[in-house]
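Complex shown without one protein chain; remaining protein chains in place.
Now for chain A:
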């Protein structure tokens, strides 16, 4: 059991490091982890789940708004602004970064640019979602194997 826990611990550390090195996550994610303690052991998972829900709602709304005949760019911008805010709050750096050119295209009322950014932001969101789910799965496996991870 101890061997398995040690192996999972190493795997988790390497995986976490890769997420930071590849720019999927930034220091804000560390801040979230610091806010997690015994009184709130699932804080990070809870916040990240809220982020998933919120992002999916916003991405759907963006997809609907951007195919309309008369595009309400103020509305598009408001959605992108929301997405930028929540992605920066959890440290989903690559999602947040795509929101910057996206907002510029909104200001220019550039439909093509907006649609291109929507594809990019969807792509980045799917990537970081899969990565975070893998990270949480590794943590659950480690706990089940009797290991613990530094908070």
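Definition applied: a residue touches a chain if its C-beta (ideal position, glycine included) is under 8 Å from a C-beta of that chain, and two chains touch if they have at least 3 such contacts; residues count from 1.
In the analysis below, contacts and distances are computed from a predicted model.
The chain that is not shown carries the UniProt protein name "Response regulatory domain-containing protein", picked from "Trm112p-domain-containing protein", "NADPH:adrenodoxin oxidoreductase, mitochondrial", "Response regulatory domain-containing protein" or "PRELI domain containing 1a".
The missing chain, though absent from the display, is touched by one residue of A:12, A:59, A:78 or A:115; that residue is A:78. Contact with the omitted chain, checked across A:40, A:60, A:119 or A:148, is made by A:40.
Set against the missing chain, the residues A:76, A:90, A:106 or A:135 yield one that touches it, A:90.
Touching the omitted chain from chain A are residues 28, 31-32, 34-35, 37, 40, 43, 46-47, 50-51, 53-54, 78, 81-82, 84-86, 88-91.
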